[in-house]
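Here the structure is laid out as structure tokens; the discussion comes afterwards.
For this view, one protein chain was removed and the others were kept in their places.
On to chain A.
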């Protein structure tokens, strides 16, 4: 387990973002870092980049510009965004610093079969961060099973007093391998199968927003047989058969895995919850046992719906998530905002829709800078104890 701690308290508070789509990793890193840092010494820099980069070179360019106490964290993505810009292939950096911020980090490795323990380990970053306002930000490998357990582990340490945000690393929606980053000026570790905990401390309020904009479509289905994220039966029938029939899709669509995934992103499963539906991204179908594979667990016995959405609803969700975070600042002006937007939302929105989503967020935030990435699952908890989401936009606003 590695840790990092940063206290920067002498200069004015700032929040900066940088974005580059240059193909050369060193040049992209330098361009994004220069824009985000603008010569200032950050408490933390978040680096979100596409999987194609040779990241050591990218980090070399960044490390030249940071201070000795600066913490660098981040991950690979299924896209990245900053104010006014979104990219499939590129790097986005978000940084903040100045008086009144504290940052602590903790990394749990080899987490695949011990997610709950890993969540608790990562949340131990909170110790030593005693600021009046705190949040726990998690960045996890997006392909390691049920992230509900990561949340449960983190909640067992953080309790109900500390809000949770964050996202799971992506790999451009290929679901092969994701990477997580953690380090500082002296070097950055590039890992898989890790959970990084970032304790965000501030003397001013922190605001969290969560929204998605999906609705139920058709009658409910009972999950009659499932194992973790694999749904084997719905209403006593093979899950894949029910799914194809409900959507009116031919079996032949399964011949092209990518085509099926694109289609399934438009029709996730929703599990009945008190404040709405808990969404599950379907990313694969298994013809051998006629099952559907979801990114998070689908409990046997659950009541589920096929979900649907339209452009307007999704855009409303983006606006709502941004607004919730700003509102939670209690009237304090926002310094900047971190966003964790589901990678499957991009698929649903399309390229045009994503640009409209970016515009909607920008419109809501005005001049407030923002940056983040497209995830494979989102962490967020303000109320209650649930904290794992899909097809959702999660925001963290700093005052």
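One rule holds in what follows: a contact is a pair of C-beta atoms (placed from the backbone, for glycine too) under 8 Å apart; a residue touches a chain by one contact, two chains touch by 3 or more; residues count from 1.
Convention: contacts and distances are computed from a predicted model.
You can't see one chain of this complex, but its UniProt record names it "Diguanylate cyclase (GGDEF) domain-containing protein", from the set "Sugar ABC transporter ATP-binding protein", "Iron complex transport system permease protein", "Diguanylate cyclase (GGDEF) domain-containing protein" or "Acyl-CoA dehydrogenase". Across A:155, A:181 or A:265, the single residue that touches the chain missing here is A:155.
Among A:11, A:112 or A:272, only A:272 touches the chain left out of the display.
Residues of chain A in contact with the chain left out of this view: 152, 155-156, 159-161, 220, 272-275, 299-303, 383-386.
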